[in-house]
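Take this structure first; my questions come after.
Here we show just some of the chains, and they stay where they sit in the whole.
A, B and C label the chains in the order they appear, each numbered from 1.
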Amino acid sequence: ACTTGAEQTSSGAAAGATGEQSTGKAIGLSVSTLNNPFFVTLSDGAKAEAKKLGVQVTVADAGNDTAKQTNDIEDLISKNIGVLIVNPVDSDAVSNAVKDAKSKGIKVISVDRVVNGVDVDCKIASDNVSGAKMATEYLMSKVGKNAKIAQLEGTTGASATIDRGKGFHQAADGKAQIVASQTAKFDRATALNVSENILQAHGDVQGIFAQNDEMALGAVEAVAAAKKNVVIVGFDATTDGQSAVKSGKMAATVQQKPDLMGATAIDNAQKLLKGEKVAANVPVSVTLITHKG
Amino acid sequence: MNTKTLSRPRIGDILQNLGAMIALIVLFVAFSIISADFRSMNNILSLLKQASTNGLIAFGMTGVILTGGIDLSVGSLLALTTVVGALMIHAGTAPVIAMLCVLLLGVVLGALNGILITKGRLQPFIATLITMTVYRGLTYIFSNGMPISGLGSDPLLSGVGRGTMMSIPVPVWIMVVLFALYFFILNKTTFGRKVYATGSNEKAAQLAGVNTHKTKVILYTISGFLASAAGLILLSRLGSAQPTIGVGYETDAIAAVALGGTSMMGGRGKIYGTLIGVLIIAVLNNGLNIMNVSSYYQDVVKGIVILLAVLSDRKR
Amino acid sequence: MTGINKSFSGNQVLKNAEIDIAEGEIHALMGENGAGKSTLMKILTGVYTRDSGEVLVNGTPVNYTHPKQAEEAGIVFIYQELNSVPDLTVRENLFLGKEIHGKFGILDKAAMDKKARQVLDRLGVSIPVDRTMSELSVGQQQMIEIAKALLVDAKVIIMDEPTAAMTLEETRVLFRVLRELKEKGVSTIYISHRMEEIFEICDRVTVLRDGQFIGTKKVSETDMDSLIKMMIGREIGERYPARHSKIGDTMLEVKDFTKKGVFQNVSFSVRAGEVLGVSGLIGAGRTEIMQSIFGYLPRDGGTLLIRGKEVSVHSPEQAISYGIGFITEDRKTEGLMLEKSIRENVSLTNLGRISDHSVIDKKKDMELARKAVQELTIRCSGPEESCDSLSGGNQQKVIFSKWIFTEPKILILDEPTRGVDVGAKKEIYNIINTLAEKGVAVIMVSSELSEILGMSDRVMVIHEGHMAGILNNRPETAAAGEKMASQENIMTLATGGKLK
């Protein structure tokens, strides 16, 4: 029955019937974590857009646990959603669950990160690797060639940590002296202590790349306490991050517009529910917000 | 009169889990009434499948807690064993061999916990807190902090987590079989008696000839084995090994054990209580998700439900 | 106290119980195990609340709800079960809940030390006040409990079996203190199962049976037999049953057992059918020697021979496999799983008997427990009753049944009748004799001298971890001029003296 349902949805002839059906069908959003402002904004953007369009969206928070995300997607399948928006904790680990969803005729949109091994109906991907590369290049342009720089890493093993680390090394390896690279678990308080320790060990460090704004802001506090002059670049462009850039405490942050990503996902989901065609790839521009002045 | 006193403890046993049982039934009925999606057969089966991981870990935890111990390392152990298994498959080992190695490693790491606690005379909380940290660190080192995917499509490996038998998911079968087995061991064998004796009064048990150290090592070994078995299910369901997996799993398992009325002081408790606890947690997770309750409120709701259940079960 | 009634979950343990205490008297409270003596006293001091009845102190009705209130009114209770705090020092235990302190609760250590020293000296106890409580032997802990009571300016002191873990020497000190208190007008309620003590120290005696008041008598106007009859409703005849066992070959031989600082070069042997009594003062190291024979306490040196063959016993498990059984001195912490049923306790040492390929046979399990309840006449509502609601004597019988069913060849008994009533004691003695007649070698550690003299074939005396000597106690086998076991001879050896 599932297969027929899927055929119906994809056949233009049955579009009217599907449309009727779809009004009853909801959208499911499986988000990697709501303990991180970036994804909170993404999810809030989606919810606001859904409200505007009058569609129902069910949000499940995987708490950065791949297994929980698989359970969440199963729960959403149980709910008979029409479209699954998935923001994977891990691109590989999510694929079995997404395959299950697809086999039940559910359309799938991936946001922020891709789903490996499955053709999703729409990819809304921002490129963490190139974002980190861009940010690091900007940092190096500020501190000059062969300057001493350090990196604050996110939670070990997290997808963002891996991708942003990759981008950082692509830009910095061989072109700067990386004196320290330590995890601060995406956490501001941890970053404060770790940055203090790095500054103790390397008083001459000129730049710090933090894999998210929370850690960048922790570094800002450490640098201020040590009365040093260090260029700090963050990632995510959170509200706090943006205002720190505006006031010059941070040099730059990478903006991926999570609220826009959330809203775009809902827009596309709505189209898929109606049986309309959507672009397979919706690139989200990664822009650098820098301090002007 | 004799029969009356004989039957008394059994009624007591049921009463002991009454709060949890009622909580389970109330939650189940309430969610079923509110949501047609919840009560669908498909959903019930996927709920049970989701319960299986926590189920296996919680069964192992029950045995350990019955001796007044605790095993905080289960989540890290699960991560380490599955990462090693996935690396072996990558290196060309036959999946079935790799899977056996996962279980074997679970046994070894579990036994190591037990040995630290008995021979090393460390307090269980401290010993497993340390191994929790070390096993996690080793997981990162071996995996280089990266998830390991591309495990191929071995039918056994994918069957363990994703297959069905008589239209019931394989993980559910595994949970049921292991529950029955461990229930039997704890309630019907001499080893079970030794477990309760060790937890009830270790000194008296030793003086009665029970090798309490051996008993404990076996229980931690079983806990390690069951955690790695849970890891295999996840490895199969996810199709990849995650170095970050399992964080906080000890908490869910302990919550299930507590919900089931087992005393953290040891000596008193039942594994079927744990099963009820596992189901309560699974129903809550699944039901609250289906009803689109915000994850922030889910924490609060879960906390309060667990509180009410254990409050109504408290003794003395 | 009059008309006191008390039930625990439907089980009425006190029915119209009563007792009256005059000023400056030592009043014995007697009764079988489970008669309700401790319960009655706990009601007096507010540990339990009574269902009905009246308590008058100096003519005014009182209703204490916490022992602290009774203590403030001058009534202190030395509990039957030790209630010390193991991780605190002697000083801290003595002053627990009544610390001497200045402003903001800041402790005055010096003042406490001084007072503690005075009290301990009075009891003839030489324990340093900052020794941790858990390092003391049971008997020493009991002395501290008594010292605790003396710290309070008490009008009434209740002693619930204070001498159960004491030897004659310590008992004498205690009695001296009791007489001094009496001179000062302090009353004592004295609970004990040692009949001799009642006649030595008490003025009047009140007897309870099954929670009912039987009568109060002047001690000078009664005798042992009629008192026993009041307690158990019948005569028991001789307190120590006649012994007929034939002594056979040497079963167990201990050679040069040594544990540094605890016992040195202990060597002795026991033969089949023989009862070897072991006597000594509190803390002499008797318990430790027995624990190390049983493989529980690692020793520094010495060998163990069973039937002449050297064996290696380093764990209770091994000891049991060689047919050794061990009834421990402390029921609560070593003997029983208190919150578990009689059945579970009895089966723990007999798992092999009730199981088949490690799978428990429920029927056999139940049968064994029923047999224990019947054969040892354990007073309970059934084999499923949990041990913490049994009286001390009945708990002791559970431990006995636990070991008897293992059919031991060698049985070590450490204070087997501690806190056990006269009737049950006789039953236990009968059990011991039956075992001996079956050829079991019995080692019996006891602090009650009359029991040692009444039950043993030979008596080994331990003094500060050394063997002070072994005395013959069977006149018919005595060689000419051999030193025989007697109260004086044992006491001399136990206190480090030499026999003339």
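As a working rule, contacts are C-beta pairs under 8 Å (C-beta built on N, C-alpha and C of every residue); 3 or more make two chains touch, one makes a residue touch a chain.
These numbers were taken from a predicted model, which means no experiment stands behind them.
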item	value
Per-kind copy numbers - full assembly in this file	A x1, B x2, C x1
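Note that in this section only the chains that are shown with their structure count from here on.
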item	value
Arrangement of touching chains [line / ring / star / complete / other]	line
Selected pair, greater C-beta contact count between B-C and A-B	A-B
Chain separated most widely from chain B, comparing mean CA positions	C
Innermost chain by mean C-alpha position	B
Centre-to-centre distance between chain C and chain A (centres being mean Cα positions), rounded to whole Å	72
Interchain centroid distance [CA atoms averaged], chain A/chain B, Å	32
Length of the line joining the C-alpha centres of chain B and chain C, rounded to whole Å	44
Touching two or more other chains - residue numbers and ranges from chain B	none
Residue ranges of chain C touching chain B (in the complex, touch as defined)	294, 296, 315-317, 319-320, 326, 328, 333-341, 344, 347-349, 351-352, 355, 358-360, 381-382, 384-385, 402
Interfacial residue positions of chain A with respect to chain B in the complex	34, 58-61, 63-67, 70-72, 74-80, 90, 92-97, 116, 155-158, 161-162
Of chain B, residues touching chain A in the complex	37-38, 40, 42-43, 46, 49-50, 53, 140, 143, 145-147, 149-150, 162, 234, 237-240, 242-245, 247-248, 285-286, 289-290, 292, 294-296, 298
